[in-house]
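The complex appears here without one of its protein chains, the remainder shown in place.
Residue numbering begins at 1 within each chain, and the chains themselves are lettered A, B and C in the order written.
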Amino acid sequence: MERLKSYAFVLPILLLAAIGPSVFEMFGLVQISNFATMALAVLGLAFVWGFLGVLSLGHAAFFGLGAYAYAITVINLNESSFAVMAAIAVPALFSVVLGYFLFFGRVSDVYLGVITLCVTLVLYNFTSATADPSYHIGAAPLGGFNGITAVPQLNWPGDAEQFLEVETTFRICLIVLALVYAALVALRRSSVGRIMVAVRESELRSELLGYDVRLYKMLGFSVSAAVAGLAGALFTAVNGYVGPSAFDLNQASQFLLWVIAGGLGGLAGPVIASFVFQYVSTYLGTSGVNTDLVFGAIIMLFVLLKVRERVPALWGRVLQFRRPARRVQAFTPSARAVESGE
Amino acid sequence: MTAILETRGLTRRFGGVVAVDQINLTVNEGELRCLIGPNGAGKSTLFKCLTHQLKPSSGEIRFNGRDLKGLAPHRIARMGVAIKNQIPSVYGGLSVRENIWLAARRTHYGRALDTTVAKALTEIGFETAERTAAKVDALSHAHRQWMELGMLLVSEPKLALLDEPTAGMTRDEMLKTVRIIQKLNQTSTIIVVEHDLEFISLLAKRVTVLHRGRVLVEDTMDKVAQNPAVRQIYLGSQWQPPTSVPVQ
Amino acid sequence: MDQTIVLLIAIANNIALLTLISLGLAIIFGMMRVINFAHGEFIMLGGYATVLSANHGINLWIAMLVVAPLTVGLIGFVVERLIIRPLYGQIITTMLATWGLSIFLIGAVTTIFGNTVLGVSAPLGNITIGVYSVSIYQLVLIAITAALVGACLFVLNRTRWGLIARGTVQNPTMASAIGIDPTRVYAMTFMAGAALSGLAGGLLAPLSGVIPQMGAAYIARAFVTVISGGSAMVIGTLSAAGILGPTVAILSYAATPVIGEAALLLLAIGLLRVLPRGISGLWQGGR
């Protein structure tokens, strides 16, 4: 029973996939497809941050790498199935290299955040600086700041000419979202997932029990990268466009916002939050309000109202007032010294 | 008797302070060794060096004849060295059962895993489902210590390092801990750091006294208790060994 | 010869600039373990304070050196009360909250002042070195930065306030036991850090485009510098700037600016791989 309950969230997603095309207009379908690809990306971050305690500020890097990998592969091979695979593989491999560097170099949490952010900015600078036509991979020009445009949509596997219809793409986006959600829940419930949570709870203890903390972190990091890459591929397929903006700070901050708002430590919450915030953001763009002002305020509000780390969900708790406890004690750089001395 | 643990010239410095100074220590298989010494003698630092939580500044550690140099802490754990640190390091946000499961998981699989966990829970006195489902953060100090011992039990180490397993316990609780440790000693070699002398005399056959990072003396409890230098720095000259309490 | 001098000036300028834009962040991070993502916006606010007050007839030097740090220091006071204090000790949470603040401030400034504001130009003219000419203000900026670093070191190491602050950072519990209110020390520290960022913005106003988004151009470099510097706030930041600054200057000069920019980030990542605790880790020892 409890097991079934933890998978329950796939039901509304699948229901939406089933009835969506008969309820929404075409624009609604495209928009939900878009939202779903972003929700997929945020699942990756919610997983690695919430379950493993690894805060990657550069989640957008994997999303963008996946998006570029899809665009480049599909333009060259004319077959979206390979492109989707490439979009999963490229960020995953990249995350292994980066993860080796971060986790085996014993880089601390804060620095890990900054380094992942730097990597994202390097990718942003690099892709922005590829305007010259000499930057191309096969038939795909990298396009610099303008990005790669008119990227082919998804096609039926094996038939490059047969593009999927909007309704089918919509269903695929949601079904993939549901599947990845279920897979991550399953992973969380597996032995490996339980060890990952243990690593989040106490790295030291896990290490002393003989678990190679670095390996589990790298594994989780790669899983999140692969999920983000898949999301990047679908996003590019839906929009037909990818550019350096996939790597920008704005994108990175959105992912974080959705996880905070949805509740760190859960998976369904961030997905719901991503849908809500994307809708609000789109809505604000036609309302004449300064979106920076509103979003900045929302982020601050959510963070301040978030009672503790790992509160599973914030929904319904928004009005609960936070007591400014734990003022000083948790916080001292000398805590490390205390630990290491006798 | 074969030596399971040997250190040669093991040294650890913190800046100008030498916390562990040229320690040569040999512990034989199946032994239950006590480490005593005043605060700052280097006991916890020694333990942390043995498990590579701290990197030794110099010297050699051999476990089962194998040099540990350069191994990550988890590799040493996998060789069969388990430690209970002085400050409880458990998964505070997880339940008792989950904690034990995580400790057993690396060496047990399938059904054996479940039975081992269940058995260990009984041994350390967490029988009811309610208690095993409790978050560790909510446990009393003694229960948290026992749970940590339980984690050691299920990981079936060759060598267990226990840093102050009875700190803050009542006498009854201490006696229960002694039983758990004796049980553990049936299968594992143990080194235990303690201040509670009753506890030591109940358990230990051989005692090593550390002082200012060095081995002051190593002998049986009785002999150690008679040693004037030990009495001077640690026990106080009026100290008498406690009368033994029969332990079941 | 003159080329060497100019290149040396460019290098000194790069070091000074990195130091200047990082000091406020470094103080706040080093003393409070608070990663202030709104740091760039504090610089921006300093720029606005300078430009707006100069446009209202206040002497430019007063606008840069007094109005800018004062204004941003006061804003820092409010921010500390409302956002930083409730989250003390939660590094990541604070970082996210200040990220929100950063976006909010951009929106607020745009809403209030619009997206363009009349700028101020650099005072003092220029000097000629061979075929080159160099702005005197830029040289003064290097001197001011050096003076600022000296002042920070002096305040932290030689004054009563610095001692109290360092003591509180080492052990807040002990500090409160001897009658110091750590909360107040943190508030003061945050204000001081904010004021320093504001001062940086003020000093940069005559040299950069003062627009609501100007912070974004500085934030990444400031972070990289502070993190590479490690826990010794002032000296660490200075030495990080001393390594990163020349690299960027020389590579931009010899190769292309893109390579210079990329090198800054890659070098910082490399540094952290070798020295996980930053450059200060070199002389601070420990595990």
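Structure notes:
As a convention for this text, a residue touches a chain if its C-beta (ideal position, glycine included) is under 8 Å from a C-beta of that chain, and two chains touch if they have at least 3 such contacts.
The definition used in the following text is that contacts and distances are computed from a predicted model.
Among the names given as "Hydrogenase expression/formation protein HypE", "Dihydroorotate dehydrogenase", "Sulfite reductase, dissimilatory-type subunit alpha" or "Transporter substrate-binding protein", UniProt records the absent chain under the name "Transporter substrate-binding protein". Taking the full assembly into account, the omitted chain touches A, C. Check C:Ser53, C:Gln90 or C:Ser252 against the missing chain and you find that the one touching it is C:Ser252. Interface note for the absent chain: among C:Leu207, C:Ile243 or C:Leu282, the touching residue is C:Leu207. Within the complete assembly, C:Val120 is the residue of C:Ala49, C:Ile92 or C:Val120 that touches the hidden chain.
Even with one chain removed from view, chain A keeps its contact list with that chain: residues 12, 21-32, 34-35, 125, 128-129, 131-133, 143-147, 149-150, 166-167, 235, 239-241, 243-246, 250-251, 272, 275-276, 278-286, 288, 290-292.
Within the entire complex, the positions of chain C that touch the omitted partner chain are 3, 6-7, 9-10, 13-14, 17, 107, 110, 114-122, 125-126, 128, 131-135, 137-138, 206-211, 213-214, 216-218, 220, 249, 252-253, 256-258, 260-261.
One rule holds for everything that comes next: only the chains that are shown with their structure count from here on.
Nearest to the common centre of all protein CA atoms is the CA centroid of chain A. Mean C-alpha position of chain A lies 31 Å from that of chain C. The mean-CA centres of chain B and chain C are about 49 angstrom from one another, to the nearest whole unit. Taken residue by residue, chain B touches two or more other chains at 14, 54, whereas all remaining positions touch fewer.
Shown for chain A are the residues in touch with two or more other chains, namely 340. Chain A meets chain C in the complex at residues 55, 101, 105-111, 113-115, 117-119, 121-122, 125-126, 129, 249, 253, 256-257, 260, 290-304, 306, 309, 322, 324, 326-334, 336-337, 340.
In the complex of the two chains, the chain C residues touching chain A come out as 33, 35, 83, 85-93, 95-97, 99-108, 110-111, 169-173, 176, 182-183, 216, 220, 223-224, 227, 231, 258, 261-262, 265-266, 268-269, 272-273, 276-277, 286-287. Contact residues on chain A toward chain B in their complex (touch as defined above): 191, 194-195, 197-198, 201-202, 204-213, 310, 339-342.
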